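Take a look at this one; I'll ask things after.
Here the complex is missing a single protein chain, while all its other protein chains stay put.
This part shows chain A:
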Amino acid sequence: MASKPDLTPKLIVRSLLIGAMVIALVALPAAIDPYTLRIATGALMWAGLACAWNIVGGYAGYISFGHSAFFGIGAYTTAILMQSDVGASFFVTLLPAIILSMAVAVAIGGPTMRLRGAYFAIATWAFAEMLLQLVTVLDFTGGTSGLSLPAYLNEFFFYYTMLIASAASFIGVWVLIERSRFGFRIKALRDDEPAAESLGIRTNLVKVQSFALSAAITALFGSIYAYWTTYIDPYSVMGPEITDQMVVMVLLGGLGTVWGPALGGVLLWITNRYIWSTFGDTVIYLPILGVIIALVVLFLPNGLISLIMGRQRGKELISRILGKL
């Protein structure tokens, strides 16, 4: 697989495209107003979150409805450590946030991932709701009134931090899953767990590794988000809407593909902000998400990315939809 790549025209075009994208992303803040910049920062964050969820949901084949828990762990760790009585600086809080989320992921992932399919989905959801309730009743998390962080009002800083975090997540996933033995193990596990086990893959270990990796990336974005918004409360960083969006973004973009989550994340986040600026709130966004999931499951199970990457061309899709009516 990793043989020396020849310099084919396809490869040149692809490198040029990636180069242009990198330049565009780096130069973007200079070209747009602060409001649009905030939207772009959010789009990077959601692309990264979708990428994190995709590791477990898309590659390992375990649908998690509990990722808001890890986002919240990251956000709360940063918020608590940055309170004036501790006074840690932002970058110092990232490490404990990531370590704590990975520790929680290993602790709950070990037993939870013995459960298959739907049981795993229920267990992760119950865990996330439990953590949400716990944060609401505890004192050091500020209860229902939440926590404020020291404000750092520099949109450029947050844009580039999100860009680096997001790019690192995607490159990390690409290297680990598309270009390494770990990727083969995790996909084998998704396609047929008993068969993978019989080939000598330690499936329990691989599952927990992928869950911890996914949790760490999610928590990283939770930390940055808390510092960015400067105020968090239980529902804004641990509410079910966070998981909902991650699931829909990956499903829409394409389960188990590298670039699908980026596509789904950016598209849906822009839709979300567009609805917010048009209607003044995002309530109607939720039913739209619901309809998108149902339609994707019915007509486009491989996601939007399959239209571009050629697994399922537009013409074929239209005939499939017409055939079902």
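Keep in mind that, in the parts below, a contact is a pair of C-beta atoms (placed from the backbone, for glycine too) under 8 Å apart; a residue touches a chain by one contact, two chains touch by 3 or more; residues count from 1.
In the analysis below, contacts and distances are computed from a predicted model.
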item	value
Candidate names "HEAT repeat domain-containing protein", "Branched-chain amino acid ABC transporter permease", "Sulfurtransferase complex subunit TusC" or "ATP synthase subunit c"; UniProt protein name, chain not shown	"Branched-chain amino acid ABC transporter permease"
From A:Leu28, A:Leu115, A:Ala188 or A:Met309, residue that would touch the chain that is not displayed	A:Leu115
Touching the absent chain when the full complex is considered, from A:Ala151, A:Val175 or A:Val291	A:Val291
Residue ranges of chain A at the interface with the undisplayed chain	61, 63, 65, 111-112, 114-115, 117-119, 121-123, 125-127, 129-130, 133-134, 136-137, 191, 240, 244, 247-248, 251, 283-294, 297-298, 301
